[in-house]
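One protein chain omitted, others in place.
Just so it is clear, A, B and C label the chains in written order, and each chain counts residues from 1 on its own.
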Amino acid sequence: MIDKISPSLRQAVADLHDGASIMISGFGDAGAPHELMDAVIEHGATDLTIISNNAGAGETGIAALIKANRVRKVICSFPRQAASHHFDARYRAGQVELELVPQGNLAARIQAAGSGLGAIYTPTGYGTLLAEGKETREIDGRNYVLEYPIHADFALIKARAGDRWGNLVYRKVARNFGPIMAMAAKTTIAQVAEVVELGALDPEAVVTPGIFVNRLVQVAPLSVAAAA
Amino acid sequence: MIDKISPSLRQAVADLHDGASIMISGFGDAGAPHELMDAVIEHGATDLTIISNNAGAGETGIAALIKANRVRKVICSFPRQAASHHFDARYRAGQVELELVPQGNLAARIQAAGSGLGAIYTPTGYGTLLAEGKETREIDGRNYVLEYPIHADFALIKARAGDRWGNLVYRKVARNFGPIMAMAAKTTIAQVAEVVELGALDPEAVVTPGIFVNRLVQVAPLSVAAAA
Amino acid sequence: MQRMNREDMAARVARDIPEGAYVNLGIGLPTKVANFLPQEREIFLQSENGLLGMGPAPAEDDIDWELINAGKQPVTLLAGGSFFHHGDSFSMMRGGHIDICVLGAFQVSVNGDLANWHTGAADAIPAVGGAMDLAVGAKQVFVMMDLLTKGGESKLVAQCSYPLTGLSCVSRVYTDVAIFDVGPAGAHVIEMVPGLTIDQLRDMTGVDLQLALEIA
Partner (left out) sequence: MQRMNREDMAARVARDIPEGAYVNLGIGLPTKVANFLPQEREIFLQSENGLLGMGPAPAEDDIDWELINAGKQPVTLLAGGSFFHHGDSFSMMRGGHIDICVLGAFQVSVNGDLANWHTGAADAIPAVGGAMDLAVGAKQVFVMMDLLTKGGESKLVAQCSYPLTGLSCVSRVYTDVAIFDVGPAGAHVIEMVPGLTIDQLRDMTGVDLQLALEIA
């Protein structure tokens, strides 16, 4: 019998390794897998590349990873935030590398990885600093930049509910990067607020089929309340 | 008030024009919008380019369009079927042009159109007849073929239920090409078995958001039974 | 000359959004446009973090931090709204499915180049978010900004000096004193606040301006 449910956060992230690339879902706090990130800190893996929309804020999550000096590089669209002081300090000190990617290109490159494309021509960023040095091409009168897929060793995502096969559904805009990151990582680990029986999720409404999920771990649905 | 519900099949397809490119959903009969295709025949538009997985079978749907000599070109993955005699005859007579596309490249090229990419590098078809004359590139030790988006003037698709804003849900494997074609056509017309009140569809389970749908028309859900 | 305040500007932009339009309102000033959309028009607001059919801010008790807009403010979902992932969300944008996007700007050039993500300051930490995707994807990009900086320099320019967000992507610029169409044919003034003349506007901006036919 296949049971992808991990008994603990600790076991869920046990095979992380130094130097790993890790996708982390979330847009602001919505969809951010805080408990999994806490487990990463406890695990101790370092020299990480973090792929996420933001570079952390406040004292938790990606910010805590950066503060603990575990992060070598951040690939994101929006590092600068009101409380991104941990990123800001490490970045200015040259201790964290930044690859800035327009948000839609970040999504498209993650999708390209998940769907096995070798590269894509995207119009976003053409003629800007963020396309400097990149190959471009005019296609049907419009200009495009050649962008490559972003793969990762791990994806840490947050979903509302899941079953032992790894099927997931999300909650409102906490969905954001979860489904596409699940497809792009070698190992996808989801924290869910609820584990349900096989068959309890409507097969028409499953957002992430279990094929894209390696492990689930249940955490109490506190993070939203805590964020509020 | 925005109401995308058309009062009749006839009105739903009234703005078709000669020379139009039309995406048609369906994998076999599942998801094939037969009533909309009947309306196209009644409408009279000709010189059409049909983009679909198959090239029709039996005497209805795409086969009927081909029989009525309305089709100039078919872009599909699998024209040859047990009862594809209308396509076969016209193709052998040189009266219908065929662009054969591997099924996954067909999907990916339709998705590229819907999401505004200029081109994609796909591994499928590399080194085969279907990539002859196409640009290729080695990326990270793997070989890819450059493929361009497939756009269309119209998409005719079939869904289970929809609302006046155009939100759609599908039924089982009748989903197939519907959601991605809806995104890739200038005008998307959906036949639905049921029109529901705004808000009746679970916002977490909407498969095609209304932004991708221009018109809906309700048809009695007979086609599945008829196919059986 | 009576400059428009931010509410007036938002109301003015709202007037130009037709029923049935799919609209993305950028962070900051553009977000205010939502407050002025006429009740009798159905207009679909998209937020790039994954919702379509965005409604007004919730009551304090109904705040849900998993129902926020791109500016991370709590919002609501209208009946008929839907949620989707970031891939689909930016396909809506990049694929040309959004009719109108309203953005703020540091500078817009007369041919429609947009600079709104980076001041170019050497020590600035760059952050782009969805700005470049919004600029390049929407069928029409409207910009809302004061015409002049606090230092009195025109933000409508012959050529942007700040790093670009997108090339030739803006179609209309709403400012506190005038509205301009911009693009390949240059900048055309389509409205001015009472008491302002085209010559004064030329002096303020220092760029080549035509009066649009409608008001010439």
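What we mean here is this: a residue touches a chain if its C-beta (ideal position, glycine included) is under 8 Å from a C-beta of that chain, and two chains touch if they have at least 3 such contacts.
Keep in mind the model is a prediction, meaning the values are calculated, not measured.
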Left-out chain, listing which of the shown chains it touches: A, B
Residue touching the undisplayed chain, where the options are B:S6, B:S21 or B:T124: B:T124
Omitted-chain contact residue, chosen from B:S6, B:S21, B:T49 or B:N105: B:N105
In chain B, positions touching the absent partner: 27-31, 53, 77-81, 84, 87-88, 91-92, 98, 100-105, 107-108, 110-111, 122-130, 143, 170-180, 207, 224, 227-228
Touching residues on chain A - with respect to the absent chain: 1-2, 111, 113-117, 163-165, 167, 183, 198-199, 201, 203-204, 206, 209-212
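Convention: only the chains that are shown with their structure count from here on.
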Maximum centroid distance from chain C, chain identifier (CA atoms): B
Contact pairs, highest-scoring chain pair: A-C
Between chain A and chain C, centroid-to-centroid distance (C-alpha), Å: 29
Centre-of-Cα separation between chain C and chain B, whole angstrom: 35
Length of the line joining the C-alpha centres of chain A and chain B, rounded to whole Å: 33
Sequence positions of chain C contacting 2 or more other chains: 77, 83-84, 87, 90, 93-94, 137
Residues of chain A touching at least two other chains: 108, 122-123, 170-172, 207
